[in-house]
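Attaching a single structure in structure tokens format; questions to follow.
Missing here is one protein chain; the remaining ones are kept as they sit in the complex.
Order as written gives the chain letters A and B; numbering starts at 1 within each chain.
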Amino acid sequence: MTCMIVGGGVAGFQAAATCRALRLEQAVTLIDAENEVGYYRTLLPQFMVGALPEEKLFFRSGDADPLLTMRRGVRVRSLDRSACTLTLDNGEVLTYDRLILAHGGEPFLPGILAGPPCRGIFPVRDLTTARETKSWLADHRKVIVFGGSLVGVKTAVHLSQAGFEVSLVVRRGHILLRALSEDSAAVVEAHLRNLGIEVCVNAAMEDLRIRDGQIDALKAGGRWLSCSTLLVAAGISPDTSFLEGTDLLTDGELVVSPALQTIDPRIFAAGDVAVIASGGEKISPNTWPQAVSQGRLAAENLYRSSPLPHRDWSRINAMELHGLAMVVLGPPLVGAEVISHARPETSVRRELFLVDGKPVGGALIGDISAAGTLHALINAGRPLTLRDAGLLRPQTGNVIRFPEQTGRRKALILSPKRSSL
Amino acid sequence: MKVIGVHMDRCTGCKTCELYCGAERGSEKKTLLAAVQETPPPQPRVRVEGGLDGAFPLQCRHCLQAPCIDACLTGALRRDEKSGMVIIREDLCIGCWTCTAFCPYGVIYPSPKRKIALKCDRCLYMEKPVCVDVCPTKALEVVELEGIEDLLRERRLQTLNVMLANGGEGIRLLDFERSE
Partner (left out) sequence: METIHFKTVDPVSQELLRYASRKGMCLNWERYEKQQPQDGFLRLGLSCPYGCMQGPCRIDPFGRGAQNGICGLDRDGMVAALLLRLALKGALETAAEYPGACDAKIVWSAPLASRAAAALQQAGGDSVSHADILESALLLSRPSATPEALVRQAIRLGLLNIGLREQRRADAAARDVCVGYGLLAGEAIRIGVTGRIPRAIIETLLKETAGLNHPEVRLVSLGDWIPAGEEFLPIACTTGEAETVLSSGILNLILAGDGTDPGILALCGKLNLTVVSHAKNAEAAEIVKRARGAYDRRVENTFTPDTAMIGKGRVSLAATEVEAFLKGRSRIALLGGADTLFQSLGHLPVELAKALRGEDHDVASWGDAALWMMKQDLSVGILDAEDGPLTAVRVLAETGRLPALKGICFTGLRNAREFTFALGLAALGLKVLVATPLPLWGSEKVRTKLRENLTAAGGVLTHFDHPAQADEILDGLLRS
């Protein structure tokens, strides 16, 4: 009667903690390929440049739990759904009663890097690599960050603040392609350039120059950029290798219901590995808060006869890029109406994307006031009123009137304002 | 759990709570006149919200399922076991502002100068929250959440009695039967 969790990232870790809290007698086993589990992946850029000591990376470890088994440094080789077993790469076979797949993804590496091994090239993803990166960076000051994702941008900023010479190379037309509109990205790019980061857009990786077994230069967008380190943050691809042949995959993706259940009712998925089919769309938010809430929901749903759907699919993310605060409320959509407030002279741009009059996403750059309220507004799914639109003004107040919902209390009103009769 | 409630009929939107919260909880010297001269300027953890149809002070609601705690990247936000308050450990906060984007009330405030997020901890280690203490119209009150229904009930009864005494004039409360 063991609950098995594959993956010790934040989704898996959260799932394990929730399982243990909900069902006190049930044992939980957590399997992870890394030697450490329970660290903040989002802090790796700070750690790599030496701005954060390693001990601050780890979650607070609670008291040792006898019913929670951690299997570190082992990989799952195969899954047998009919026997309810997992086979590990050391040949061990484990039986599960319920299974949560939260093993995340592998960093996406452009094909060109698949060549002969070369020192100085690191993906930004896990702690082991981050440690190697950190020691490598100690005497290699010229860095190219490849990939305009949030991780890439954050890494570039932390490197530049730590005094590295940094170029940010992006395959597509602007940075943060999946998160920001072109206008918003322009504000961030301008800020990065002010920080002294060279930003190269429309620059696919074309060639590498290797000298003495270590990287020397990168050809991207038709020109050679010299470097002594190449950090790759070009996104991740979900790791589905051991799921081949289990019928869990649709077109190579692990598709789950909004309740995070796979087609096998005993198996759930959470975090980066899961692709959620909701209302004819496929969503994979890939953010930290989503990983936390999905991990928890998967654990809660394990034994429910009708699992509850996740309510909030937003791709909220927030960052502080050394003086420029930004909050991503949702990705830009083709054909959506855009309302915005821009003050370019102070690096402020606030925008909302509307579909059928309802806000579906947006971004706040430079001034993040009312971020939480706008997020709540998107979740409320109601048409934007004139008053709500006022929230988009910079330095705004925060309050919106929620539609009454049971179970959610407004500010506690002891006595209402008397309306004039 | 104890929560701060607001009597909206008493709040005049004077922002006294903001001033003294900023001075008492945000400043070094703890007096208003010294606080306004500090750099970076202290930040209050309460904010008077609302418009013409009623102002009211809003501070952290200490949600039972707090989205900010889930959103926190570093575990700086956590629930205080004893009091049930959502509190922030400033030494762990890295100022990524993720929590501010998840608070539906917008009551977690970024402090870019100090690179940490600020929020109300309901003056956990003080006798009474500053905002409640200083409110000139006593619009803020600390109430026990378990007792809130009783309190609301009592207030409705009071209103009903006033209405009856005035020959039934005033606001009609549909959810309150005359027999009660």
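The working rule: a residue touches a chain if its C-beta (ideal position, glycine included) is under 8 Å from a C-beta of that chain, and two chains touch if they have at least 3 such contacts.
Everything numeric here is computed off the predicted structure, so don't read it as measured data.
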Hidden partner chain, touching residue among B:4, B:19, B:58 or B:139: B:19
Positions on chain B where the hidden chain makes contact: 14-16, 18-20, 22-23, 26, 31-37, 41-44, 47, 109, 134, 136
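As a convention for this text, only the chains that are shown with their structure count from here on.
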Rounded Å distance, chain A centre to chain B centre (Cα mean): 32
Residues on chain B engaged by chain A in the complex (per definition of touch): 3-10, 47, 49-50, 53-54, 56, 58, 61, 67, 70-71, 73-75, 92, 94-98, 100-108, 110, 112, 115, 141, 143, 148, 151-152, 155, 170-171
Complex interface listing, chain A residues touching chain B: 40, 42-43, 46, 52, 56, 59-60, 288-289, 292-293, 296, 316-320, 323, 325, 327, 329, 368-373, 375-376, 379, 397-399, 402, 409, 411-419, 421
